[in-house]
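Removed from the display is one protein chain of the complex; every other protein chain stays in position.
Up next, subunit A:
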Amino acid sequence: MTPILELDHLTRAFGGLKAVDDVTTQVNQGELFGLIGPNGAGKTTLFNLISGFTPPSSGEVRFKGEVITGLSAHKIAHKGMSRTFQNLRVFPNMTVFDNISVGALGMIGVGPMSSLFGGKARAKEISERSYEMLERVGLADHADDLAANLSYGKRKYLEIARALAMKPELLILDEPAAGMNDSETTELAQFITGLNKEGLTIMLVEHDMGLVMGICERLVVLASGRKIADDVPAVVRQDPGVLEAYLGGDEG
């Protein structure tokens, strides 16, 4: 099993608070990897460290064997990593199609000159890829709607489609099922497993155990910034430390 992502003693402190505290783990190629933990455990912060949104206080992140710590977010994206956000960040005043096109064009690249002179091949590639993703998440009928006018659930899919339009090797999803009801969550779980079956490595954060336990091959549990478990779901489920973190110590 080759690792695609390696975290090496990763720590991030905000003032006195260690939001992520000495986390070491790895995500393997093709894996559907889950990260869980109670409120404020440091899951989002860990994602921000990986994707270059926040620099770590210490430690190292390696992606495909290459150290990416300290690189800016757009450079990391170009290495083949894409992410969604817990608080759902679509571009509200742009159409659904245009939203997705940004994911594609960020990777394919557009410049003022290419958009003025020729650049037809790139434009074609961008639009084809955008339509493909639009179909993929079932939003083709909404291509010309403003993203702000979509329902919450559809916006979640839009955000995933935009990330997929980047054709990433590693997809990081921060609480994609938050705010969804049970049937929507089941549907999403199928969608995510489908992506993974096609060979995409996925790192999935969830707040509650339901979704991840069902679909992930491996789980890391964070509590107060520290890794307290790192194993297959069946083992993690029995782990007394994990149970305590979830039942007793929901310190937030």
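Structure notes:
Just so we're on the same page, a residue touches a chain if its C-beta (ideal position, glycine included) is under 8 Å from a C-beta of that chain, and two chains touch if they have at least 3 such contacts; residues count from 1.
Criterion: contacts and distances are computed from a predicted model.
UniProt records the chain missing from this view under the protein name "Branched-chain amino acid transport system permease protein", selected from "Branched-chain amino acid transport system permease protein", "Ubiquinone/menaquinone biosynthesis C-methyltransferase UbiE", "Tyrosinase" or "3-isopropylmalate dehydratase large subunit". Shown as candidates are A:D98, A:E132, A:E187 or A:D239; the residue that touches the absent chain is A:D98.
For subunit A, the residues in touch with the chain missing from this view are 51, 53-55, 72-74, 77-78, 82-83, 85, 89, 91-94, 98, 101-103, 105-107, 110-112, 114-116, 122-123, 126, 162, 166.
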